[in-house]
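Quick one: this structure, given as structure tokens, is what I'll be asking you about.
The other protein chains are all here in position, but one chain of the complex has been omitted.
Chain nomenclature is as follows: A and B, assigned in order of appearance, with residue numbering initiated at 1 for each chain independently.
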Amino acid sequence: MIPLAWYLVLSALLFALGALVVMTRRNALHLFMGVELMLNAGNLVLLTGARLHGGAEAPAAMLFVLALAGAEVAVGLALIVLTHRTRGTLDVGAINFLRG
Amino acid sequence: MVPQLLFLLLSVIALLGAGMLLLRRDPIDGALALVMTMVALAGLYLQLVAPVIAALQVIVYAGAIMVLFLFVTMFVRRSEEHGPLHRNRPVFGVALLVAALLFGLLANVALRADLSSAAAAGSSADLRAIAEQIFSADLFPFELVSVLLLVAMVGVVVLARRGEES
Partner (left out) sequence: MDLLLPLIPLFPLGGVLFIGFASRQLGEDAHLPAIVAVLMSFLASCAVFAKVWGGAELSADLFPWIVAGSFQTSIYLVADRLTAVMLMVVTGISTLIHIYSVGYMHGDPRYPRFFAYLNFFVFSMTMLVLAGNYLLLFVFWEAVGLASYLLIGFWFERDSAANAGKKAFIVNRVGDFGFSLALMLLFVNLGTLNIAEIGALQSRLPLAMATAIPLLLFVGATGKSAQVPLYIWLPDAMEGPTPVSALIHAATMVTAGVYMMVRSAPLFLGSAVAMQTVAVIGCATALLAATIGLVQNDIKKVLAYSTVSQLGYMVLGVGVGAFGAAMFHLVTHAFFKACLFLGAGSVIHAMHEEQDIRQMGGLRRYLPQTSLTFLVASFALAGVPPFAGFWSKDEILGAALHGGHTLLFVVGLFTAFLTAFYTFRLYFLTFEGELRARNAHPHESPATMTTPLLVLGTLALIGGFFNVPGFLEGAHAAGGHAELGAGHEGGMSHNALLLLSAAVSLSGVWLAHATYRKRDGVPRDALYERFARFHRVLLNKWYVDEIYEWLVVQPVMRGSRLLLRVLDKGLIDGAVNGLARLVGNIGGAMSVEQSGRIPTYILSMAIGVVATLAYVLVGGGS
């Protein structure tokens, strides 16, 4: 039997790595993939919880996360394509639409 | 012994994918690495006795979402000339520190948590149970998510049309 703590530690590691990707990579695509990685780490925690307590709440929540991730990716990628078309780059360091 | 080995193997694959995502310059490599991580995670879900979720993980995440990533990546790839990491060393250092702290804090929680009831609970997350959960107790969030997906779809169409005009 595998201690459930292992799963949690693995999830924490994946989450931190995802955060690192988001923080350090300059390509907008990488940013999004980092976010996906973090979401997956979160899912892993949810399923560990389901294993711990039983019941269907956690898997259901996971499904919602899945759907949200789908929506996020669809809009995000559309934005990326649009940005690429108008700015010619995906370097988030160079994109400053928000500059006040 | 076999389950533990399997866990380790899958973990290593997942972490390897994450590491490649972090370090490889080309987003195509990153996307493929992420697919690898996700498949490994699906394996871990199977180990956690959640076959339905594992299947969905492969179909939706590794299949649909990451394919979309790949598609877009190929679409916009040629302009990616800049380096993989911040050239700004102090920023990278700070980011590394923050990530390490994050891991430390989360792992701390994980290790301190009381997981003793693990043996007692079997997994009941079969398709029927999940469906009952979604369509009874979680019906409202479910409807919200469906609206969100619709909004996202409309938004994407609008964004795509805007691109056409300019």
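In the analysis below, contacts are C-beta pairs under 8 Å (C-beta built on N, C-alpha and C of every residue); 3 or more make two chains touch, one makes a residue touch a chain.
Quantities reported herein were computed from a predicted structural model and do not represent experimental measurements.
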| item | value |
| --- | --- |
| Selected residue (touches chain absent from view) among B:4, B:108 or B:146 | B:108 |
| Listed residues B:6, B:46, B:68 or B:94, member touching the removed chain | B:94 |
| Residue among A:19, A:46 or A:78 that touches the chain left out of view | A:19 |
| Hidden partner chain, residues of subunit B it touches | 86, 91, 94-95, 98-99, 101-102, 105-106, 108-109 |
| Touching residues (missing chain, whole complex) on subunit A | 19, 22-23, 26, 31, 92-93, 95-100 |
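One rule holds in what follows: only the chains that are shown with their structure count from here on.
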| item | value |
| --- | --- |
| Chain centre separation (subunit A, subunit B; CA means) in Å | 5 |
| Of subunit B, residues touching subunit A in the complex | 3-4, 7, 11, 14-15, 18-19, 21-22, 27, 30-31, 34, 37-38, 41, 44-45, 47-50, 52-53, 56-57, 60-61, 64-66, 68-69, 72-73, 75-76, 79-80, 82-86, 91-92, 95-96, 98-100, 102-103, 106-107, 109-111, 113, 115, 117-119, 121-125, 129-130, 132-134, 137-138, 141-142, 145, 148-149, 151-153, 155-156, 159-160, 162-163, 166 |
| Interface residues, subunit A side, partner subunit B - complex | 1-21, 23-27, 29-30, 32-34, 36-37, 40, 43-44, 47-48, 50-60, 62-64, 66-75, 77-82, 84-86, 88-91 |
